[in-house]
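What follows is an incomplete set of chains from the complex, kept in their original frame.
For reference, chains read A, B and C in written order, and residue numbers begin at 1 within each chain.
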Amino acid sequence: MRTEHDQAGAGEAPAPKPVKKNYIRPLDIKHGRIDMGHGAGGKAAAQLIEELFLAAFDNEFLRQGDDGAVLALPAFDPAEGRLVMATDGHVISPLFFPGGDIGCLSVHGTVNDVAMSGARPLYLSASFIIEEGFPLIDLQRIVQSMAAASREAGVPVVTGDTKVVEQGKGDGVFISTTGVGVLPPGVSISGRHARPGDVVLVSGSIGDHGVAVLSQRESLAFETTIQSDTAALHTLVAAMLAAAPGAVRVLRDPTRGGLATTLNEVARQSGVGMLLQEAAIPVKPQVDAACELLGLDPLYVANEGKLIAVVAPEAAEAVLAAMRAHPLGQDAARIGEVTTDPHHFVQMATRFGGRRVVDWLSGEQLPRIC
Amino acid sequence: MVDLGGIRKPISIALVPEAEVGDYVIVHVGHAIGMIDPEEAEKTLALFAEMQAMTGAEVQS
Amino acid sequence: MKYIDEFRDGELAKQIGERIRAEADPQRSYSFMEFCGGHTHAISRYGVLELLPSNVRMVHGPGCPVCVLPIGRIDLAIRLALERDAIVCTYGDTMRVPASDSLSLIKAKARGGDIRMVYSAADALAIARANPQREVVFFAIGFETTTPPTALAIRDAQREGLANFSVLCCHVLTPSAITHILESPEVRQFGTVPIDGFVGPAHVSIVIGSAPYDHFAEEYRKPVVIAGFEPLDVMQAILMLVRQVNRGAAHVENEFTRAVTPEGNLRAQALVSEVFELRPSFEWRGLGEVPYSALKIREAFAAFDAERRFDLAYQSVPDNKACECGAILRGVKKPTDCKIFGTVCTPENPVGSCMVSSEGACAAHYTYGRFRDIPIVAATATEEVTP
């Protein structure tokens, strides 16, 4: 009788069942269709990428599995550095939100993906897919915001493309940006490099962007003074790398799917577990409240100006200090550590004193907020 | 209009028309379905605190 | 957040946990069913189980509104969207519940159905106003908490003369479900489910009051403690249940006095009985047909009843054979007893409805508690408060 309920009590260790193989049903390519979950940045998205995209394109660069690819430039001396390339499509709705718009977002998002490899972002390209009927005044506002973000980041938009689709075949404007940058020799940062014992840092409070965007959704409409955190993080990265050369193992911006999904990605890529301290994770009270009201978990809400870093334990304080000295890292915090875990679980000691798994986002928590 | 930690959102109070500005309500699917009685809330918290005292006492013993 | 943060205090939690440990009789075990999905969620999300001694166990009940929705009902909603070209509005989690033909509302949406997630019944009404040339159906699910807003929407639609709005009513009743469990052979005859008491619903009780539970306490000799949805509420309720069990008592206590009165929200009750009446029988996923366990729209509001408007005939559809949801909802089995838990059935690809909502027993265990099944992690991860 007792074993029938052993999930309900914690102790008196009944022989736990061996874990089942981490099997998930493969995509039903023959009958399946894309649904919103495939775009939410969680497990369904990861599965789609693995079983459909990676299976087709398979190459050493894509297999790096990071948000930017580190490349060799055959004509150049590799001792001078390597090229990094990253791309992101931006399909956010609404296009304008407190603290930003799709324009600056599309610059920051890609600058950050390049920066998360440790590279210095140099150039951007932009592909616009505009819906017939889109007001020119809105387009101008977006493009000007993009230009301002690009100037501020020092990363020019050097080439672009514009397509127009019929009304009802698009949604205002989609912007796909691609960035290239140069990775200095000796820097090697990747989601694959986390090791047990490493420290997990976050550069500031989480969930601001997603809450700011959701507050503008017609169906949810709530008032908040929260603004999107959208920002280019490459100078913060430079400061961190300078503070402790060689100690930063992983950098990633927790965008779609939020902190939880990003850390799960890293855990899987590196083959490790993580243990987070809920009490240490910075969340603004209004973000907490909005999540409470909407039934969301801030760990899964998108950020556009935050990064997580996995650093060697001995350098953690130095890196943290460098982050806090940077305007975009003032609220940086140490939020957990990397553990040995063949199941690659990200766990969290709750503020309440319990412990739980912080899993990948599943399904679609928040539609199209980045 | 409810305010939760600085987040303000319009909700219907058709089900608790007695709610006034400043009252605390319980919100479910966009509707206030009941009010929070501050006195009772304090009592419950006091109960917890009492427990703390008790447990604390035991731990000391 | 006032009246929230205070009820999530980790220090207090530890103290209440120690109290429970101190008062629970080590010679026996305690099994309490939390009826509500809201409690299931709180227990999982805050890690409440780890603060409990090992002889106090929580059994998940059938109180997750998404989990008890039978396939046949979702099929109706899907058909309204795909075959009748209606705009179907529903609450978020309902979108992912598996239905017939490998469909779900979200997949029906991907197949072209105009299916929209709403935050409230009033949003569905607004959609109906904005699309006068389309039929708009609100797929209404839930217990006594979500019923009054649906009743309001129907009453408002009638007052406005909104001709294109209707409701596919799937509202169910908490007391009937509890009775059904207590009447089930496992509990009554075989005694295989040793439920020693109930953590009573929070939000439901705000509406219906605490009085309706008196019946169980008396009739089935089970203590009930109505508790709020915050983790300290749950812990306090567990302590109160332990004390009742220790005393051999079986009455209704109210931990959630800050919001629950004996009589409940009378205005909401009146509105509900103006618009709805009892359904002679309704199928619950896992529990089967349960007599007088649900509501239907009264004749006076027949124009807003999607079942009449579209002449829908309910067709029961058996659950996936491997799925143990039914037994889990009755407290007879636990998620890990299901052969496909965590492998074929995951939150991304739910096979049963318990894997859908984070209030579902399987999803809650998968999402928040899974590490506890896994030895290698459990060894380093359990931070037990050893005495």
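The rule is simple: a contact is a pair of C-beta atoms (placed from the backbone, for glycine too) under 8 Å apart; a residue touches a chain by one contact, two chains touch by 3 or more.
What you see is a predicted model; the values in this text were computed from it and never measured.
One representative per chain kind is placed here, while the whole complex contains A x2, B x2, C x2.
We adopt the following convention: only the chains that are shown with their structure count from here on.
Centre-to-centre, using mean CA coordinates, chain B is 22 Å away from chain C. With centres taken as mean Cα positions, chain C sits 33 Å from chain A.
With centres defined as mean CA coordinates, chain B is found 35 Å away from chain A.
In chain A, the residues that reach two or more other chains under the touch definition are 220, 285, 288-289, 292. The residues of chain C that reach two or more other chains are 1, 9, 119, 123, listed in rising order.
Considering their complex, residues 220-225, 285-286, 288-290, 292-293 of chain A touch chain B.
Interface of chain C with chain A (complex): residues 1, 4, 8-10, 13-14, 17, 29, 31, 44-59, 92, 96, 102, 106-107, 109-111, 117-119, 123, 192, 194, 231, 333-337, 342-344, 346-349, 365-378, 380-384. Only residues 4-5, 12, 14-17, 24, 26, 28-31, 33-38, 40-41, 43-45, 47-49, 51-52, 54-56, 58-59 of chain B touch chain C when the two sit together in their complex.
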